[in-house]
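Of the protein chains in this complex, all but one are displayed in their positions.
Up next, chain A:
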Amino acid sequence: MAAVQVLSIATEPIPASYKAPSAPSTSRISSPHPSGHRTLLPVGPAYLNHLRLSLHHSHSFSSLDKHLEAERERLAALHGDDGAGEDDLGVGDEEETPELLALDPKEWKKQDQYAVLGLSHLRYKATAEQIKIAHRKKVLKHHPDKKAGTTPAVSNSLYLAGVNQNTNDDAFFKCIQKAHEVLTNPEKRRQFDSVDPVFLELEEDIPTAQEIKSKNLDFFKALAPVFELYSRFSKVQPVPGLGHIDSTKEEVEGFYDFWYNFDSWRSFEWLDKEVNEGSDSRDDKRYTEKKNKSERARRKKEDIAKLRSLVDMALSLDPRIKRIKQQEKEAREAKKRAAAPGAPVKKTKQQEEEEKKKAELEAKQKEEEEKAARAEAKKQKAAAANAAKKARRQQRAAEEAAAA
């Protein structure tokens, strides 16, 4: 608490001849004012601390310090969450690495849009409001109007005298504007989020089935984060988590059901090849568009297949599935065992089977009968037709004979 007073004093070094005098052991500071006590004016924080010191801390400064420190922490905890939250919604201030500042606005597609706006701790979770705040912060810091004049010329070379070397000054500002453009447009942001570089990096670390088996990794620890990673792409939120070893059958089934029917918004337009600027040829354009389209479809297919294989792998390794199967089997057996002593149940079953057989037999017979009937009807028809023909022929023959 104690205020440290920094004095602008620089003392001289001690003369070589200096010898420290020895203080008489009887020396004391002068006794208090002879006119008696002084009455403090009861105002201000200093007086409050003086009161605390004399009332609660028996004049010990270290005890008071501890108390004040605790008090401050308590107050910070009390007001801390709304203090920062109100201001910038937790956007905070991220460090800007030199690599980040040296980004080329022409390569804007390759930059990490979140890192440029200082949102790499939030990424796809950043709300529109946060993006707005982050953008405003960055603009305040990097606007070319602010930089003009503050950046000194890089070299003092004679040849460069009078040449404005700060032409590249607003490069990062352009990057910021691009990042803002991407992140505030929901369609573009979706496209970028689909191929978020950080996500791609994490995607590469997904363990394979062999790895889990050979390294004896914990199934849940290894795969829970993976599913969590993918859950961002789901159109349906919230996404069921992998759960834990004691999850119920319904939960486990619900999980696999969800992931086998995963409805993803992920798409790959971001990776499209740009149409060659120089060529005006319509054919060229069409060709590239066609290529892009097929490429997109291929990537999407790959993505779906990848996720599918992931779920397959999880299913095959899931210890809960084994457990559930086991349980089901046990339940069945238990039922069987429980059913064994009671004959009537079995009887009915046998009867049922017999009935079934009977019914089947009957059905077959019926069918055969029907078939036979149909065949007969056909025959009769054919016979009738033949008869009619014969009759006609006979009639004609008779007529011909008559004419002749």
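Following the convention adopted for this analysis, contacts are C-beta pairs under 8 Å (C-beta built on N, C-alpha and C of every residue); 3 or more make two chains touch, one makes a residue touch a chain; residues count from 1.
As a working rule, contacts and distances are computed from a predicted model.
**Student:** If you look up the hidden chain in UniProt, what protein name do you find among "Actin-like ATPase domain-containing protein", "Plastid-encoded RNA polymerase subunit alpha", "Tetratricopeptide repeat protein 7B" or "Large ribosomal subunit protein mL46"?
**Tutor:** Its UniProt record gives the name "Actin-like ATPase domain-containing protein".
**Student:** Using the touch definition up top, pick the residue from A:L53, A:L68 or A:L89 that touches the left-out chain.
**Tutor:** A:L53
**Student:** Pick from A:A10, A:L140 or A:A402: which residue touches the chain that isn't shown?
**Tutor:** Here the residue in touch with the unshown chain is A:A10.
**Student:** Using the touch rule from the top, list residues of chain A that touch the missing partner.
**Tutor:** 2-16, 18, 20-24, 27-33, 37-48, 50-56, 59, 61, 75, 78-79, 82
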